[in-house]
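Accompanying notes for the structure given below.
Some chains have been omitted; the remaining ones sit where they do in the full complex.
Order of writing sets the labels: A and B. Residues in every chain begin at 1.
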Amino acid sequence: MHEQLKEKVLEANLALVKHKLVIFTWGNASEMDPETGHIVIKPSGVAYERMTAGDMLVLDGDGNQIEGKLKPSSDAPTHVALYKQFKGIGGVVHTHSEWATSWAQAGLPLPPFGTTHADYFYGAVPCARPLTKEEVEGDYELNTGNVIVETFSGLDHLAIPGVLVHGHGPFTWGKDGADAVHNSVVLEEVAKMAFRNRVLGKQEPIEQFLLDKHYQRKHGDNSYYGQA
Amino acid sequence: MHEQLKEKVLEANLALVKHKLVIFTWGNASEMDPETGHIVIKPSGVAYERMTAGDMLVLDGDGNQIEGKLKPSSDAPTHVALYKQFKGIGGVVHTHSEWATSWAQAGLPLPPFGTTHADYFYGAVPCARPLTKEEVEGDYELNTGNVIVETFSGLDHLAIPGVLVHGHGPFTWGKDGADAVHNSVVLEEVAKMAFRNRVLGKQEPIEQFLLDKHYQRKHGDNSYYGQA
């Protein structure tokens, strides 16, 4: 089932390693099949070098495992929560990438300090509130997903395709797994530059009209970046 | 038309990736044919791995596309503005390279803190003023070029072959595309070291006579660096 999608999900996971966003088994990428709503995700704790497409697991839209012998990524319930509540997304990625995680650990949102950020994220990348003791000790990974969704109340999750989980690390999403990986790479790059901006004394984000211009140059009806 | 120049421009663009100044499609290099004044530039949003010399576009000196099926880089009007107004340049490069962009986002000029800087840039690399709302919402890329040119009023653009565009990133130029790439690499290196100097508490640039010595060791009639 979903053999082609498993190949794509494997590739997305390997791309995390290639882009140096993941060491050991510290990350996971998934993708949802748009027709069935099934989610294909990597197994938990399996080394990327040994992982094959056949190791990928299939979950239904509620997170029940419907194919595969291995256990899915322990973060699977977070992925499922996002697919369920964030309309229009088709891929989710979680990493402990060094720069985005530094901001997540600091508990700080990532301000739009430049046009690189604005090209992909239409505003600050928010940092979710810390989970409570009850949320951590209860259904931790599901609650993580729910707190992410709560964070986007009043925000457009398609225009800001990423979040920093407090004390933990980033999640990103996109139209498919590869797109979510792409957003993780961008998030890492802007997190790195924003860190240096803080050190250089910068506090204020770029002007709203510059943010608008760059975001809209790449997104929406009047976009004119790239080929047709 | 300009087949050899297209090869050179492709190579200049690929050199940006090789020198780790560009990820994804975040940069562009162009070169001007000195006889016709035509400008060869890369297409917009095409992955560097797939780009061929045949994908390069030809613009006339006013920026009208005179050859090529693809759309040129969205930053093409900035390139054209620079070629038009900066006498003696033959190549232009734009990147979002991580260190120079950090300074650009901070809105700070890059002071000449050492002889490495002085070997290539005869004074601080200026940070352009922010574009106004009207400039951003109007002919944005053209206005970016014009603000760069405005920044060099009173400065020698041949002796300081680069600029930081406020909130955005660096542009560099040179006698051809490869030279502009070279200057981008240098700018990145000195931006990195200047950042650390700021952290170590340094405020003052090097003495003017040391700046003179190093710049003139490599440039002008009395230069004595390199082979004849």
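FYI, contacts are C-beta pairs under 8 Å (C-beta built on N, C-alpha and C of every residue); 3 or more make two chains touch, one makes a residue touch a chain.
Note that the structure is predicted; figures quoted are calculated from it, not measured.
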Copy number across the full structure, from 2 displayed chains: 4
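Assume only the chains that are shown with their structure count from here on.
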Distance between the centres, which are taken as Cα means, of chain B and chain A, whole angstrom: 33
Contact footprint of chain B on chain A as seen in their complex: 113-116, 182, 185-186, 189, 192-194, 196-197, 199-202, 206-207, 209-210, 213, 217, 224-228
Of chain B, residues touching chain A in the complex: 23-26, 43-46, 70-71, 74, 96, 98-99, 101-108, 130-131, 133, 136-137, 140, 167-169, 195, 198-199
